[in-house]
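Only a single protein chain was left out; the remaining protein chains are all shown in position.
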Amino acid sequence: MKEKGLATVKVIAICLSVVAMILAGAAFYSHRTYKEPVVASEYVTQVKKLSDYFPDLKGTVNDCNIYIFEGSEPGGTVLLIGGTHPEEPGANLTAELIVENLRVKKGKVIVAIRANRSASTVTRPGDAYPQFYHIETPWGVKKFRMGDRWSNPLDSWPDPEVYVHYPSRQMLAYMDIRNFNRTWPGRKNGTITEKTNYAFMQLIEKEKVDLFIDLHEAELEYPVISTIVSHQRGVDIAAMTSMILSSTEFNIGMEYSPKELHGLSHREVGDHSRAISLLYEAPEPFLDRVRGITDERLLLTGKDPFVMKAGEFGLLYENIDENGWPIDVRVGRHASTFLTTLEMWSEFHPDLPIVIEGIPRYNDVIANGVGYYFKDPSAAPENRVFYE
Amino acid sequence: MFLNAVVTFLYYVLSAFIAFIILRNIIKTKSAQEAVLYCIMIIPFVLRVLRLK
Partner (left out) sequence: MDMYAHATLILVVIAATFTVAKLFKLSIELSMFAAAIAAFVVHTGNLPIRHIVEGAFTYYDVCLIFITATFFMSVLKESGGIVYMVRSIVKTFHKHRALCLFLLTVVLLIPGALTGSGAATVLTVGTLVGTVLTYMGISERKTAAIIFLCAAMSAAAPPINLWAMMAAAGSNMPYVGFMGPLLVLSVVGALFTMFYLGGKGKVVDLDKTLRELPEPPEGMNWFRVGLPFAVLFLLIIAGRVWPFDMPILGLPLMFVISAVVAILMSPKKLKIFAIAEETIHSLIPLVGIMIVVGVLIQSMALSGARGLISLGVVTLPLWVLFGTLWIILPVSEGLLQYAVAPLLGVPLVLLFNMKAMNPIIALSAMAVMWPVGDSLPPTAVVGRATVMELEFKGRYTEFLKACIVPSLFILLVCTLFLIFSNQLSFLVAG
């Protein structure tokens, strides 16, 4: 009888284990293979693949789309990337908003929505992220992959004992070899993440990019927040942008990229290419460690009483109240910062102007909601629908 | 680098080996509680080998 009982327990336990594996495995698989449709603006000139600049990436998870918009008049070239850290939705949503609505008059604009696709195919164990988030649009609900800060271990395994950054040899945490904003300027023979940085450096070289912008969001406990981090060659533009925005639309700071901190885009892209590099940070309470219930609501509204309480104790670097930090506000900030940066760029470089249309500013995004700017893929001509 | 691919493969082999031993332990153990715990423990190793997570 005892033996029999044990055998029964074992059989039941194994069955439950297998069922859990199948259900969870299916959830992981569908998240990892979900494709986000993007309706490129009718003014898009060309949509390339990242592997067009570095063939090694062909067929890999990180061979993302590169949207190129050329104006009728010549000018400067800007590259904007979202999705460096796919746990920061404000970044890829802003990049997609731009791709779906942009019209370039002068110069050239290049956009990547999911710069490190691999990191958008996984969520962080132990942190209970939702797998997807949903944005209301006039034509229905649009679904996006929530991601992690680090590339998927399935694409880059194992991590080294310590991560030695190339080429500075600075020692960083082992998992940061999968952090797309610690691996610039990349390495030709490196891991998938390092190769992706390398591919973007090739792109910057071949397309003669003048200005490089990397979109991010940060927890309120983190000192670098609501700011533009600038390479020393970009401080005039960043400072003017911050001044103008702070007096007209919202408060945003400006800080210098530290010289001794390696692997970050605002340092390495500026150091290793002709382009000036900037990085925008918007507040995302979802990333705070003291956050309460972790769900899609928090991700999109940025409302959290625990984070507010931490603010009352002076533990935060950005204000937060009952209104939280809704996704529309965060995307609006990025959109306006981008627009003002380009205006400043054109003022400082009249020979290389970049003039664009069709992108809403801060107040418009808040008034209409970011979903208002996304087009219905089922109603769009097939040749303008792309998948991220 | 080719060697990196070899190393990655070895890690899957290692995970599979651990999963295999946990499975043997499930079958061999005389304790119901241990059997249940092993059934929980085996999940991540199997899903990693199957490249699902």
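To keep things simple, chains are lettered A and B as they appear, and every chain counts its residues starting from 1.
By our rule, a contact is a pair of C-beta atoms (placed from the backbone, for glycine too) under 8 Å apart; a residue touches a chain by one contact, two chains touch by 3 or more.
Predicted model, so just to flag it, every value in this text is computed and none were measured.
Touching the missing chain, out of A:Y166, A:Y280, A:Y373 or A:F386, is residue A:Y166. Only one residue in the set A:T123, A:N197, A:S273 or A:T301 touches the chain that does not appear here, and it is A:T123. Across the interface with the omitted chain, chain B contributes residues 1, 3-4, 6-7, 10-11, 14-15, 17-18, 21-22, 24-25, 33-34, 36-38, 40-41, 43-44, 47-48, 53. Remark: the residues of chain A touching the chain excluded from display are 20-21, 23-24, 27-28, 123, 125-128, 131, 149, 158-162, 164, 166, 169, 171-177, 187, 189-191, 221, 289-295, 304-306, 309-310, 313, 315.
The criterion applied here is as follows: only the chains that are shown with their structure count from here on.
Chain A and chain B have Cα centroids separated by 34 Å.
The touching residues of chain B, when paired with chain A in their complex, are 1, 4, 7-8, 11, 26-27, 30, 32, 35-36, 39-40, 42-43, 46-47, 50-53.
Across the interface of their complex, chain B is touched by residues 5-6, 9-10, 13-14, 16-17, 20-21, 24-25, 28-29, 122, 154, 157-158, 189, 191 of chain A.
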